[in-house]
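A single protein chain has been removed from this complex, and every other one stays in its place.
Note that the chains take the letters A and B in the order they are written out, and that residue 1 is the start of every chain.
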Amino acid sequence: MIPELGHFALILALLVSLVQGTLPLAGAARHSLSWIALARPAARAQFLLVAFAFGCLTWAFVANDFSVLYVAQHSNSRLPLEYRISGVWGGHEGSLLLWMLMLSGWTLAVSVFSRHLPDAMVARVIGVLGLVTVGFLAFILLTSNPFERLLPAAADGRDLNPLLQDPGLIFHPPMLYMGYVGFSIAFAFAIAALLSGQLDAAWARWSRPWTTAAWVFLTLGIALGSWWAYYELGWGGWWFWDPVENASFIPWLVGTALVHSLAVTEKRGGFKNWTVLLAIAAFSLSLLGTFLVRSGVLTSVHAFATDPRRGIFILILLAIVVGVSLFLFAWRAPKVGLGGSFGLVSRESLLLVNNVLLVVAAGSVLLGTLYPLFIDALGLGKLSVGPPYFNAVFVPLMVPLLVLMAPGPLARWKHAEMAPVLKKLLPALAVAVALAVAVPLAYGQWTPLTALGILLAAWIAGASVIAVIDRLRAGVTGQPLHWWGMHLAHAGVAVFVVGVTLVSAYQQEKDVRMAPDDTVTVGGYSFRFVGVREAMGPNYRAMVGELELSKDGKVLRSMHPEKRAYLTSTMPMTEAAIDVGLTRDVYVSLGEPIDERAWSVRVYYKPFVDWIWGGCLLMALGGFVAIGDRRYRMKKAAAAKQAAQGAAA
Amino acid sequence: MKPRHKRFALIGGGVAVLGIAAALVLNAFQSNLVFFFTPTQVAAGEAPKGKTFRIGGMVKEGSLKRQPDGLTMQFIVTDTAKEFPVAYTGILPDLFREGKGVVAQGKLGENGLFTASEVLAKHDENYMPPEAQHAVDQAHKAAKTVKQ
Partner (left out) sequence: MNRFLLPLGIFIVLVVFLAIGLSLNPREVPSPLIGKPAPAFELPQLHKPEARFAPQDMQGEVWLLNVWASWCVSCRQEHPLLVDLANSKLVPIYGLNYKDPRDDALRWLKQFGDPYVLSIADVEGRVGIDYGVYGVPETYVIDKAGVIRFKQIGPVTQDVLEKTILPLVKELQK
């Protein structure tokens, strides 16, 4: 009964979204106040219905209702409760429903936190989101109904893919979808602005916090995914340039460009058309990512049960959404005036370079990702584009970007003199050069690339430190939060670069055959193989290895990598054992038994690898702080009042 | 600086970035594209010697052997028409199984043995990498044309 209620709620939601996607838009065009007023209630009803449907599916999972096909495919009575809940988004149908929940959640947030916006604008934004919602709900109901019954019911479920039975995977998809879907808000604002012809600084200020929020979630989502791949896949890598990873990284790059170009549009009224185009692109690329992952057109390590019907549906959805938006852009953009002029050397021009580099980088990643598809479509053979391509193209494009990150925030708007900025940055440069010489030497091997990485990281971090000291010394108190947010995020990039540089240069890896009491050493750490015993988990059987980790003859701890066999799916899984440290990880994973006593074992030494995710966290934190800026929360007619309150306080 | 000059400089800069990016892409494509071959194609000598490529198909049942060093594995990849031996040193992915699809990336040695640097098996029990499937499909087509 409950699954049917959920299904019914989704159908109702589709009807509501049809109203939400048409009347408010028409109302805004015809100045019909009653139609405009429908936007907010429709958005709320929409959210309640989708949330109810999501709740029904969750209930089916928690209650082990194996008469629901999707539950029978992705759960099992022996599955621990937390994975039964996260199993809701463990497959295609449920993850689409999660996507839908996020979309209606974001729409709800717009309807609640938009009191300071003109009603017609809100109606347009919610209307555009309503149209996107129609598309996705139709997709779910027509091709991917999660409530489909299985009669007679299965005695037990097929179990959740063991790879997904992991804490990292509980949070990774929701975060990633929050980011993907969040760009729909920036998109809806852009389309609403194009429809109304009101492309101005106010529009940029409204859409900025939403864009930053989406960017924060996407950053966290990608970082979580990377971290999960690192410890769960047992390969010790943190990024594989896999098509599915790229599908999330391309919108991130464009979103990062968007966050920066919005700054120019808000502060200087410039780059308007460009910003609109980026907002459309960021969301379009999120949709494209969804298409690539779920249609199975590309070879990837990520499995999603695919079916051609779904691929066609998403492709049509993508074509309509993006095609109409780009057409609207081509029609309206020529009428939009240029913003304030700026000098060849100015904050604007630096941000322009930032945007060009980020977009070109996104384009080259997209090209590498789709290239096998192009070649295949032209009948020229099957091939794959591996990590070397991406490294060879992506890294050189990022170097100038990182170089300019330091002077960027210090340069003035409109017209800047570089000489004083560079003079200010001189200490940062000195420290950076010293570190670039010293750090690689400390690791005993100096290469130009490592030195460059350290140089850039120290240069960026140094610039942020100088900026903060500068402001404090000048006695300028009460820096706006977005200023702190920016420097935090930039420091995050520096931390990230340190991690990437050192782990790429100095990681060590060994595949060895180990019998009890054998010892292997990597990066100064010794592992003594003690043995392997059997253990039983809730829904798996495991071989648990024991290795004793020591350094300089001192025993540090014992490590327990596992090799699991899941009972229902009989799928084997490697669980690595990791000793996490601020300056290094040591990592062991168990291979296979070679004979009665010996196993093949893989050990890694990974210096500064955790800085990669630490840097991402800092970036996200920076974005989060920036959203808190009070400038974004000005009430409609309350700007003056707020100033008065500020004076009184 | 006059606005016209400024515009020129900006466009020039943009074009330069694009040009550099295009050069990087072309250069990287030239050296880093990994082509895919089926065992039939490899047997017919279509695959390059000494250059990295991918071979895909199914792991032949009963063909997986461990070398005396304990870490090198040897197995046969087949597209049902032709078979090809592959050697790999290291730990095979969890989902590597006999009778399942596999894609191996590596180089063909003078001795006719394909030495893999990477072995891909997908994270789904019932999955067969599309490339592997492609190999098998090709073999079927070929078998049919031969008969006709």
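Just so we're on the same page, a contact is a pair of C-beta atoms (placed from the backbone, for glycine too) under 8 Å apart; a residue touches a chain by one contact, two chains touch by 3 or more.
The structure presented is a predicted model; accordingly, all values stated were derived computationally and were not measured.
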Full-complex contact with the absent chain, from A:L5, A:L48, A:L373 or A:I594 = A:L373
Option touching the unshown chain, where A:Y70, A:F329, A:Y587 or A:Y605 are the choices | A:F329
Which of these touches the unseen chain: A:L315, A:A565 or A:A598?
-> A:L315
Provide the residue numbers of subunit A that touch the chain removed from this figure.
-> 150, 273, 277, 280-281, 284, 291, 295-298, 306-308, 311-312, 315, 318-319, 322-323, 326-327, 329-330, 333-334, 370, 373-374, 376-377
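Keep in mind that, in the parts below, only the chains that are shown with their structure count from here on.
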Rounded to the nearest Å, the gap separating the Cα centres of subunit A and subunit B is 29
Where on subunit A is subunit B touching in the complex?
-> 161, 163, 234, 296, 299, 301-303, 341, 343-344, 349, 352-353, 356-357, 360-361, 363-364, 367-368, 371, 381-386, 388-389, 392-393, 396-397, 511-513, 569-574, 589, 591-592, 594-595, 598, 600, 602
Contacts from subunit B onto subunit A in the complex sit at residues 1, 3, 6, 9-10, 13-14, 17-18, 20-21, 24-25, 27-29, 31-36, 54, 66, 69-71, 89-92, 94-95, 103, 105, 120, 122-125, 127, 129-131, 134
